[in-house]
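Pasting in a structure now, in structure tokens, and then I'll have a few things to ask.
One protein chain is absent from this view; the other protein chains keep their places.
In order of appearance the chains are A and B, and numbering begins at 1 in each one.
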Amino acid sequence: MYGDAADKLVADAKRSTQLTHLPLYQGELIQNIINETNDLQAEVEHLTNEEIVSQTQSQGDRTNQCQLFISHLAMRRNKRCLLAYQRYRAERLQYMSWLNNTTGITVDEPGAAPSGKAADSLNHNEEEYLKKYNELIINYNKEFNESLDLTGDIEPPKDIFIDVRVLKDVGEITTEYGVFNLTKDSQFFVRYNDVARLIQQGYLQRL
Amino acid sequence: MALPLQFKTSFLPLEINFLAENELITILPRVSMKSVELIGTNLPNLNAMRRQEIPLWLALILKAQDKCQIIPPIWLNVAYLKARYDEELEFPNRFSSLPWHWLELSKMLLTKASDDLTDAPHLIRSIIQDLREVRLVKSRKGLKELNEAYLQLDNLSLMEINEIRPYVAEVMDELKKLSDCVKKDDSMDMETNDYEEDENY
């Protein structure tokens, strides 16, 4: 049936709205859809020629006209599905860029292949797009103050400063607010960003 | 997309909270403090025991650092809230007048400045809960009156509005589609009638 492959493609996009990682690019399915569409185009051209011929007769062939109509619709539908699929994926990539989450796409050495989960799901053109979009927002960002980073979380700031207790000796840390001597059992009121790592690693406990 | 989907139809409660934090509140400083120039305001010189109005977010920081006491707003006490509650019951077709950010402000003050309140926190929490419920029931009932043209919701607060926002928008759109269909049918009926009249004549 015309449009089956396109349905599958759209279903894939719909499914990925629930996934945290973008699934594999459906290269084969897309090629099928493209082929189907081109076949439809050939059919349309054939039918149109027939129509021109049959117009000399008084009764136009309704079947032909119907077929023509359906083929046109099917072609357009395929196009819309392809665009919907790609646009959704492009939006996910944009979102990744804004969250500075391009891990797995960055190349470790010039000429080396990208590594990581994300790289596997994108095809070559999508990687290109991601790279270029990333550049685009970096440039846009430059127009504003340095400290005004437009990327990252878009939630209101909260808990910028927090109370922590030291669980294990860490030694001294230097922050904008001074030097803190993080000895066991001592408590401090510090900037979350300065100590986020240490909390994650279990040295500090957030109160 | 530059803006994730969840942000597109309404505000996150966190964002409404942020707006509420800009409300001015009165504090009683415990110590003196030098002024600080800020972007959206200036924190003036603070003198111990001299009242000052500052944004809530700033007041909460100073309170956390033990630099001040917060003077609760005039509406944040059992008597005032109970009076509003009685009003809600007495006038079932409208909402009593409460401050724009009453829910967010009361929550923040109950959490971070409960010792500065004039009544016991648990009593205030209780009456707030009652108020919230009675207003929620009322707004749900009011939505039944929803027509596709407009809706009037005087005296609802921002948080309460935000909660029903997606629902209202969707329903109004559906109603519009229905009424558009009806209009089309009506005009079609009129055409048929004309034709019939001509025929009979």
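The rule we apply is simple: a contact is a pair of C-beta atoms (placed from the backbone, for glycine too) under 8 Å apart; a residue touches a chain by one contact, two chains touch by 3 or more.
In this text, contacts and distances are computed from a predicted model.
Enquirer: Tell me the UniProt name of the left-out chain, picking from "SSX family member 2 interacting protein", "ATP synthase protein 8", "AAA+ ATPase domain-containing protein" or "DNA replication complex GINS protein SLD5".
Expert: From the choices "SSX family member 2 interacting protein", "ATP synthase protein 8", "AAA+ ATPase domain-containing protein" or "DNA replication complex GINS protein SLD5", the unshown chain carries the UniProt name "DNA replication complex GINS protein SLD5".
Enquirer: Given that one chain is not shown, which residue among B:Leu28, B:Val78 or B:Met172 touches it?
Expert: Spelled out, the listed residue whose C-beta touches the missing chain is B:Met172.
Enquirer: Sort through A:Val10, A:Leu68, A:Ile154 or A:Ile199 and give me the one touching the missing partner chain.
Expert: Final answer for the missing-chain contact: A:Ile154.
Enquirer: In the full complex, which residues of chain A touch the absent chain?
Expert: Residues 30, 33-34, 37-38, 41, 72-73, 75-76, 79-80, 82-83, 86, 90, 94, 98, 123, 125-126, 128-129, 132-133, 136, 140, 143-150, 152, 154-157, 160-161, 174, 176-179, 191 of chain A touch the chain absent from view.
Enquirer: Spell out the interface residues on chain B facing the chain that's missing from view.
Expert: Within chain B, the residues that touch the unshown chain are 1-3, 7-8, 11, 18-19, 22, 33-34, 36-43, 57-58, 61, 65, 67, 148-156, 158, 161, 165, 168-169, 172-173, 176, 179.
Note that in this section only the chains that are shown with their structure count from here on.
Enquirer: Could you put a whole-Å number on the gap between the CA centroids of chain A and chain B?
Expert: 35
Enquirer: For the complex, which residues does chain B have touching chain A?
Expert: 1-4, 7, 12, 14-15, 17-18
Enquirer: Within the complex, which stretch of chain A touches chain B?
Expert: Those residues of chain A that touch chain B are 91, 94-95, 98, 154-156, 158.
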